[in-house]
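Data block below; observations after.
Complex shown without one protein chain; remaining protein chains in place.
All chains are identified by letter, namely A and B, in their written order; residue positions are counted from 1 within each chain.
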Amino acid sequence: MNARARLWGVVAIVLAVIWAFPVYWIGNSAFQPVEALRSPNPSFLPDFSASGFGRVFDDSFVDSLKLSLTVTLLAIVAAVLCGFVAAVAISRFRFRGRRSFIFTVLAIQMIPPEALFISQYKMLNDWGLLNSVVGLGLLYSALILPFTVWMLRGFVDGIPIDLEEAAMTDGCSRTRAFFTITFPLLAPGLVASSVYGFLQAWNEYTLAVVVMDPSNRTLPLWLKGLTDVSNEAVDWPAVMAGATLVATPVIILFMIVQNRMTSGMVGGAVKG
Amino acid sequence: MKLTKIAAATAASALALTALAACGGSSDGDKAEGGSDTVTLWLAGKEDTPKKVEDWLVKEFAAQHKGKNLKVQHIDWGELIPRLNTALQSDKTPDVVEVGNTQAATFTSVGAFTDLTDKLDQLGDNIGPKSFVEAGTYDGKVSAVPYYWGSRYIFYSKKAFKDAGIEVPTTLAGFNDAATKLKAEGGDKYSGFWLPGQDWRNGISWIFANGGDIAKQEDGTWVATLSSPESIKGLTELQGLYEKATTAPKDGKDAEPWTAYNNGEAAMFMAPSWARWSVDKKKAADLGGFALPGTEGGAAPVFAGGSNLGISAKSKNQDLSFDLLKLIYSDEFQQQLAKNGLGPANDKYTGLMGDDEFAKAAVAAASNSKLTPASPEWASVESASIMEEFFGKIASGEDVTKAAKATDDKLNAALNK
Partner (left out) sequence: MSSTRLRRKAGPYALLVPAILVLVVGMAYPLGRQLMLSFHEFGRAQQFGQPAPWVGLDNYRELVTDRTMWTVIARSLAFCFVNASITMVLGTLVAVLMKRVATAPRLILQISMLLAWAMPVIAAMTAWQWLFDTRYGLVNWSLRKVGFASFDGHNWLIDPLSFFFVASVIIIWMSVPFVAFTAYAALTQVSEETLEASHLDGATAIQRFRHIVYPTIKPVLTIVALLQIVWDLRVFAQINFLQNVGGTPSETHLLGTYIYSLGIGQNDYGSASAMAMFVLVLTLVLTVRYVWSLLKEEPR
């Protein structure tokens, strides 16, 4: 038994190495002199004296960072707020049209986003919202809302209604009971779904190309721009450094809330 | 004469400005009725237009137009078409845009650019190259004017040539032999001529040199001619090179051809003139350049690179935008382009590109350069990567005639949509 457990431990470590390797490779490549990435023999260890970070950390990065943060936060706040109340509705109430709404939430995820952005562009143009944080934020919040509803609904389901009902028998109104008892318990769920939304909006690429001005680049576009040079050599260590910079905030956020995220999803599904 | 024109332009825009101020009333924001104080110029690529030259343009424009300024935005080549497709018809259109010469027809054919036919003579008498003016013309109307041109020629290592005991070739057959010989001497990992499989912009020269073409227009329809006997001859030569002269990846494109050269893995590569500055400083002394020779000597027709400029038809700053074009066509700007190795639209200044072997190669190559079919649908061919796929197949050793016929069918369908 013990030997077998150890064997499984080894398998786990091997898998861990395989999965982490490409990520390690980005970091490693960021710390290489430019020539090293084009040498016939790869170097497996970072060379901290030569990093691409200095070359990418400039004003355009800071501008993109600001833009990405603003758009992403706007999208998350809108999606989580709307998603939260909708989740409460489908979890705590029984009403006509409830199943249709749930069906819609599921079905919306099946719309191929590449198909929508021409009309999304025209729509924003009609409303004068092109190249605006509000316009892009609106589209992003619609993009992440369905999954947010689904996830938050799992969290709300996970909190026994008995707690609320107990408070209500003590004389609280339903709304009051919800906000004093259930809401605090939901905080982890709100954080988790925000992080999920963050990941989606932070990484989105196609819409950002079409809707925003070329001088307003979100981080993925900024990163893509680093490789799109026509008359000079691509500075790959710098690109990898850029990739590291873009990925780091997401990874940190994920590390913090990962457990809660998945348990929220499961909570909803297991309770049924 | 030019100075008076500039003065006149300044006066005219000053007048326009007063007129605006007069009728604008309360418009103290940057959006007055007839336009804004800022003219936006979209340039393709990060620094395809050198920074110095761009700075001069911005400063000079502001100096000539009181209270107005020029904002330059850089668009990556890869994003250019999708962005133009949407931006040119929106309310936030840029005023003046650069497009690749082969992409111009896509926009001129739908009236996305302002018709400049009547104003052309205000830009100068020597607008060229002619093929670029044609690329910007649709239905007899010129709406995109040449910006700059570049031509592709061969860069080579003098040492490699000396070691192998070969001279700079003077015919295409001589070139093919030289490339093969260099590879044979250099070994398995060495390219006599760096030629990535999907690099059709360079590979097409072999079709052109043998008298072939991509497509020709017959009674208003495009007929693809990749499987014409001339084209097939060129393609067969090319396939020989892929097989015997190069180690470049079969799915490689035309990005960074100098990398292999810098690494000492190739004796020759073909690229537009500005590639010279990307060659390792340590190897600069060893670098030479010549125009790809034709079948009968002289320079082979190569694919002309370069750009056109158009004014967005939706721009609210039509006059200011045209002023900007005039400034770009001014002697001073044209001279700066030439000095930086970019072919100027005004051929008076071609001489300023220098008289070393590189400049000579560039001018010689340009003398005989060709463009892609001037069909408005050509951009679709490019975005569908039809040519990349075709050359990749030739590089992978597929039957030339079969691949050419199949691609002709695709082109006929795409170009005559």
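Throughout what follows, a residue touches a chain if its C-beta (ideal position, glycine included) is under 8 Å from a C-beta of that chain, and two chains touch if they have at least 3 such contacts.
This one's a predicted model, so the numbers in the text were calculated from it and none came from an experiment.
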Quiz item: Which residue, A:145, A:159 or A:181, contacts the hidden chain when the whole complex is considered?
Solution: A:145
Self-check item: Candidates B:126, B:171, B:278 or B:380 - the one touching the absent chain
Solution: B:380
Exercise. Check each of B:101, B:143, B:180 or B:198 against the chain that is not shown and name the one that touches it.
Key: B:198
Self-check item: chain B, residues in touch with the chain not shown (by the definition above)
Solution: 78, 81-82, 85, 88-89, 106, 109-112, 197-198, 247, 249-253, 376, 380, 383-386, 388-389, 392, 396, 410, 414, 417
Exercise. Spell out, residue by residue, where the missing chain touches chain A.
Key: 5, 8-13, 15-17, 19-20, 22-23, 25-26, 29, 37-42, 78-79, 81-83, 85-86, 88-90, 93-99, 101-104, 106-116, 118-120, 122-123, 138-139, 141-143, 145-146, 149, 165, 199, 202-203, 205-206, 219-220, 223-224, 227, 236, 239-240, 243-244, 246-247, 250-251, 253-255, 258-259, 261-263, 265-266, 269-270, 272
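One rule holds for everything that comes next: only the chains that are shown with their structure count from here on.
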Quiz item: Hey, how far is the Cα centre of chain A from the one of chain B, in Å?
Solution: 40
Exercise. Provide the residue numbers of chain B that touch chain A in the complex, in ascending order.
Key: 42, 45-48, 73-79, 82-83, 86, 90-92, 255-256, 258-259, 263, 272, 274-275, 277-278
Quiz item: Hey, which residues of chain A end up touching chain B in the complex?
Solution: 38, 118, 121, 125, 128, 130-131, 209-210, 213-215, 224-225, 228-234
